[in-house]
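With one protein chain held back, the other chains of the complex are shown just where they sit.
Chain naming follows the written order as A and B, and within any one chain the residues start at number 1.
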Amino acid sequence: MLKIKNLRTSFKIDGKFYAAADGISFDVGKNEILAIVGESGSGKSAAALSITRLHNKKSTRIEGEIIFNGTDLLSVSEKELLKIRGKHIGMIFQDPLTALNPLMRIGAQIEEPLIYHTNFNSEERKSRVLELLEAVGMTPRAYKQFPHELSGGMRQRAMIAVALSCDPALVIADEPTTALDVTIQAQILELLSELQKKMQTSIILITHDLGVVSEIADKVAVMYAGQIVETATVDRLFTNPRHPYTRALLAAIPSMSSNERRFFTIPGAVPTLREMPRTGCRFSRRMPHEARHETEPTFHEVEPDHQVLCICHS
Amino acid sequence: MIIRRILILIPQLIIISILVFILGAMMPGDALSGMIDPGVSAEVRELQREKLGLNDPLAVRYVRWIGGIVRGDFGESFIHRRPVLEVIGERMANTFFLSLAILVLTYTIAIPLGVLSGRYSGTVVDKAILFYVFVSLAMPTMVLGILMILFFSFYLGWFPSSGSVDAIVLAKGSAGEILANRLHHMVLPAATGALVGMVGVVFMLRANIIDRAFSDYVTLARSKGVPEGAVFRRHILRNSLIPVAAGFGFAISGLLTGQLFIERIFQYPGMGHLFFSSVKAQDFAVVNAIILIFSALTALGMLISDILLSITDPRIRPQ
Partner (left out) sequence: MSLLEVKNLKVYYPIRGGIFGRASDYVYAVDGVSFSVGEGETLGLIGESGSGKSTIGKAILGLVPLAGGSIYFNGENITKYIGINRCNYRKSVQMIFQDVNSSLNAKKRVLDIIAEPLRNFEKLSRTEERKKIDELLSIVGMSHADAYKYPHEFSGGQRQRIGVARAIALKPKLIVADEPVSALDLSIQAQVLNYMKDIQEELNLSYLFISHDLGVVKHMCENLTIMQNGKFAETGTRDEIFHNPRHEYTKKLIESIPSKNKTTKVTI
């Protein structure tokens, strides 16, 4: 349904372009949940916002192909894109407090996509909004409320209602639970996966939290320094991680079952956009000395549905 | 909440009035020093002071003064030999209409400029507007006013350079002619005031718009498929105008207070003009009254700002 080929998203810093997402390819099938996992600076959000071209045009360059239901979103006109945004592709952002307009009532914000994408009159739109509020577990009272009058969890539900208002084929959720409390996180994830099943939507879930991934995703793509380094089904990734970075990430999670005194660490930090290595293995410099190398890694199929970008294949 | 704010005004005004009175009393000299012939003997002078109550303790004089104000009596101007209220009243209308013209002009110029420069930031349009704004920021009111008079009044001869109405027209003209003459007199001072006052509004609006253009909720609006024009109207512009609306409250209080310099430059017989000449003549009854009125209006302006803000921003509305 969505096929991304060699996507490169570059941001302008002091007059020069630096690629935040540097040649990534993946696809999302119908009714599938793909999680893109990475730390801050890995380029995961840059890639996700590129799909509907939501970056500032002046300072961003997007190259590659983004084929959505047969059309390349990178070559369609602005006007055609408007018909896809919100109608066929919905978005959910990280912080519902800043992502909802503080001056607009919740009802009006959920209604907005319906104004542009349906022929509903205002009565029909209102009943659709009330229906959506119910679907995301909110009371009809919220229709007339402002974002600041709701709790964090309720606000995030409202944003989910916005994304789902036109029954989109794909929802892109950028860190949808990061700004929420742990117990609320669980509720929101549950709601997302329930609605996904009911509405037959595909989801791209951008997250840094492998716990969230294991909870609801079907497939995972792990990103590091602008590249996808490993893709696999969730089960395969967790049971048989192949890329050293994936392994390190998994090991760094303070696990609930072990009682290890020390934490596993990855030395160094994710390189910034400017200092990101552009050739060779980008993770190698954070590995132990004996494992460092400059060889250009390539994608290998480790097992069906499981690819890894590494020289250490077998 | 609004009732509470209004009630807070009362102690504020009392404190202001005490300060104003003490400051006035502390100024060197008194109303007599400019009025009485220097040759008059000290005894006569003292007698006169006693008669006017100037020798009473400060507290007594304050109570007398404030008591009068509560009854609408601001005392008598030593210079004009008329009740202060009468003297001020004449000028108040002049200042009010001038300031109203400035206010309307300021916002009608500033909002479109701010919107244009914010929406098309970085383009030639924006740069031209910014250039103009910086020039007028760098130019003191005094200089701009004099340039305006030089160019439009002396060189082109389009507008009068001073006064609020011509005496002949006032004496013989019809009501319509008088109004036209008054407006004609108002053009230069109003334009000068607006050109100076718009700078802040343009800057604020431009910064707000640029700031919000890539805020999260605007990105969310774009992700809904809302066309750019509607995104701008519904999300960026409305949210950017809120701080401007708050500033509007202050501007309203400026209706009577703010135009001191403009009135001075254009010899416009308003409150500001009166204020300067009263200070010079040490006519404290008038000075005190004007400061008190100005302060009260400023406090009122803040109240209006708060009310405007609570109307436009639901986050501030009382629950």
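Heads up, the rule we're going with is that a contact is a pair of C-beta atoms (placed from the backbone, for glycine too) under 8 Å apart; a residue touches a chain by one contact, two chains touch by 3 or more.
Just so you know, these numbers come straight off a predicted model, no measurement behind them.
Peer 1: Determine which one of A:22, A:215 or A:230 touches the chain that has been left out.
Peer 2: A:215
Peer 1: Using the definition of touch stated at the top, determine which of A:15, A:254 or A:304 touches the missing chain.
Peer 2: Considering all chains, including the one not shown, the answer is A:254.
Peer 1: For chain A, which residues lie in contact with the unshown chain of the complex?
Peer 2: Residues 39-40, 152, 181-186, 189, 208-212, 214-215, 238-239, 241, 247-267, 269-270 of chain A touch the chain absent from view.
Please note the rule applied: only the chains that are shown with their structure count from here on.
Peer 1: Quick check: in the complex, which residue numbers of chain A touch chain B?
Peer 2: By the definition above, chain A touches chain B via 49, 52, 54, 56, 58, 78, 82-87, 89-91, 93, 95, 98-104, 112-113, 116-117, 146, 148, 159, 162.
Peer 1: Can you list the chain B residues touching chain A in their complex?
Peer 2: 122, 214-217, 219-228, 234-235, 238-239, 242, 312-315
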